[in-house]
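Shown here: the complex without one of its protein chains, the others still in place.
Entry: subunit A
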Amino acid sequence: MVQLVGSLRKELADSVSSCRVLVVGAGGIGCELLKNLVLTGFKNIEVIDLDTIDVSNLNRQFLFQKKHVGKSKAQVAKESVLQFCPEANITAYHDSIMNPDYNVEFFKNFMLVMNALDNRAARNHVNRMCLAANIPLIESGTAGYLGQVTVIKKGLTECYECQPKPTQKTFPGCTIRNTPSEPIHCIVWAKYLYNQLFGEEDADQEVSPDTADPEASWDPAQTAARAGASNQDGDIKRVSTKDWARSTGYDPVKIFNKLFKDDIMYLLTMDKLWKKRKAPQPLDWAVVQEMAYIQEEVSGQGLRDQQVLGVKGYAQLFCNSVETLRSQLAEKGEGAQLVWDKDDPPAMDFVTAAANLRMHVFSMNMKSRFDVKSMAGNIIPAIATTNAVIAGLIVLEALKILSGDLEQCRTKLLVPCALDPPNTNCYVCASKPEVTVKLNVHKTLVQSLQDKILKEKFGMVAPDVQIEDGKGTILISSEEGETDANNSKCLSEFGIRNGSRLQVDDFLQDYTLLVNLLHCEDLEKDVEFEVVGDAPDKAPPAPNVPEEDKNIANGNQDSALPSTSSKVPIEKDDVLIVDSDEEPSSSTMEAAVEMGGVKRKLEDVETGGAGSKRKRLFELPINDDDIIALD
C-alpha cells in the first residue's frame, strides 16, 4: 500500500529529508528555489552567493526587504527561510563558488547541486566541479519571460559546455574609435573613455582616432606628414588620455572640445572613411552654449530617466559629471582609480552624456539615460513569475533524480525535450579533451596565453602549463611567483612553433586540456587568437554510436573519442515540439516559449547529426558580466 507523506510517497519523502543539496546563487532563481526546497521537505541545504542585496532586486527576490539592502544575499535568504521553516538546516556562504576552498571534496558532500547563477564563468566552473565529483547538476536560467532547466550528469548527458555557447558580442577597435554606426558603439566608447580618464587605463580601450585603420589607408608620405602634425597637437600617441586630462586639470570644456571637436576634425581628414558614410559633424562647446535647451516633455508621462535631453542638455550633463568624477578622484588621493558602476550616478551620467554627444556627432538619434543604462549595464529585465516557474521545475527534476529516475529528466520549458548525449568533441567533458588554437607565436606573450586564452576563453582558474617538447618544460605554474619571469616573453622564445602542443592542467577543476598550437601570421585585425572549430556554426555533429565504432575500426586518430558517451541508452522516441502530432491549437509551444511578451527567441540552436530533428528552444546567454570586450 502506498504511503504518503504530504504529496510524496514515503521512500521519496525520506530521501528528500535526509539528503544534502547545494544551491549556487541566492538571487532571482535562488530565493524561489530555497523556498520550494524547504516546503517540499528538503532539510539540509547549503547556499552560496558572493553578492549583496540591491534595491533593484526587490521586485523578485522576495526573501529580501528594503531594510536588507547592502547585506549578504545568502545570509539574509537563510534567515528569511528560517522564519517559516525553523527546522531547516541551512548553511549560508557569502563567498564566490570559484574560491578554491570549494574543491571536489566539498562538492562530493552533496547528493545534488542546483545552479541559480547569472554568469557563464561560474556556470562553467560549477559544471566542471560537478563532472569531477560526478554529482548531478541542475542548470537553469531566466531572462524576461523566458526560462530553461536542464539536468547535467557525467556520461549520461551533455555537460554545460558540450555545445558551444554564443559569446558576448564584441566590436572591432576601428568601429569604436573611428566609424561608429550604432548607439551601442558610442556607449562602448563612452565606457572606455571613463576608464581612460578616471579608471584603469587599458591598451585595448583606446578612444582616440585610430590612425592604423586599414580602411583609411594613406600612402607613406601622407602618414609621415600626419605623424608630424600629431606631434604638434600633443596627440594621444605621445601622451596618455589621462595624463593629458590631468594637465588641463580635468577641465570639462577642454575635454569636450578635444573629444567632440578636435578628434572629430582629425577623423574628417581620413577622407577615405567618409566616401560611403555620412561624415561626422564636430561640436564646439561655445556653439553648443548658443543653442536652446530642448523643450522637456510633459512630466509624468515617462520616468525622469526616460527623457531624451538635447545636445545642450547632454553637454551640460557631461560637464557636471566630469567635475563630480574629478572630485571623487581627488578625494581618493594619489594614484587613485575609479571603477565604472551603472549604479553610481555620476558614472552613469558621464557615459550617458558622452555616448549621446558622440551619437549626435555621428548623426544617430540620441537615447535616454534609461536606455543607455540598459545597454551600458547589460541589464537583463527580470520578473518574479518566470523565476517562480523555473524554480518549481528545478525541484521537480531534483525529485526525479532522488527517485533514481535520472533517465526521465528532461530539459524543461513546460514541455519535455529529450536531453542530448555528450558531445564527443566537447573540450571539457570528453575523456581526453583537446583543442586547437591559432595564434602568432612571435607575438603572443605567455601572460596573454594565461589570461586571455586559458582563463578567459577556456574558463580555467589556476592553470599549469607544460610544453610537450620531450623535456616537459614548464611554461606556467599556478603557484604564485614561480613562473613570473616568463610572463613578458613570447611563446617562440620557448621553442614553441607551429604544431607545438601544450598540456594544460587545472587541479582545482580536475581538468586537463591538450592545446594544439597553429602558428598564423594573418589573423584578422585586432584578433589575437582563434580557436579552431569552436564557432557555433561549426558545432560538431551530435554523436551517433555506430559511427563511432566505425571510426575506431578505421583508426581515426584525430577525433577525441570519449569512453564516457552513450553508455546509457537515451530515449529517442520522446514527445518533442517538432515531432509532436498534436495540432497547434493545443498551444504547448506558446506556453513553453513565453509567459507573455515579445516572442524573442534569444538563440535557436539546431543540433546536427543524428539528433537533427531535435530543436532546442533557445539558448539563454544570460550573462550579467559587465564586459563588452574587445578581442
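Operating definition for what follows: a contact is a pair of C-beta atoms (placed from the backbone, for glycine too) under 8 Å apart; a residue touches a chain by one contact, two chains touch by 3 or more; residues count from 1.
Note that in this section contacts and distances are computed from a predicted model.
Asker: Which of the following is the UniProt-recorded protein name of the chain this complex doesn't show: "Alkylglycerone-phosphate synthase", "Cryptochrome-2-like protein", "SUMO-activating enzyme subunit 1" or "Fructose-bisphosphate aldolase"?
Answerer: From the listed options "Alkylglycerone-phosphate synthase", "Cryptochrome-2-like protein", "SUMO-activating enzyme subunit 1" or "Fructose-bisphosphate aldolase", the omitted chain resolves to "SUMO-activating enzyme subunit 1".
Asker: With respect to the chain omitted from the figure, which of A:R277, A:K332 or A:K525 is a touching residue?
Answerer: Of the candidates A:R277, A:K332 or A:K525, A:R277 is in touch with the missing chain.
Asker: Among A:V395, A:L475, A:L502 or A:L517, choose the residue that contacts the chain missing from this document, as touch is defined above.
Answerer: Touches the omitted chain: A:V395.
Asker: Looking beyond the chains shown, say which of A:P86, A:G335 or A:G499 touches the absent one.
Answerer: A:P86
Asker: Return the single residue from A:T91, A:Q289, A:Q337 or A:S363 that touches the missing chain.
Answerer: Of the candidates A:T91, A:Q289, A:Q337 or A:S363, A:S363 is in touch with the missing chain.
Asker: Mind pulling the subunit A residues that touch the left-out chain?
Answerer: 1-9, 32, 35-36, 39-40, 55-56, 58-60, 62, 65-66, 83-86, 144-145, 179, 181-182, 277-280, 299-300, 302-306, 362-365, 367, 371, 374, 379-389, 391-397, 399, 410, 412, 414-416, 575, 582-583, 585-588, 590-592, 595-598
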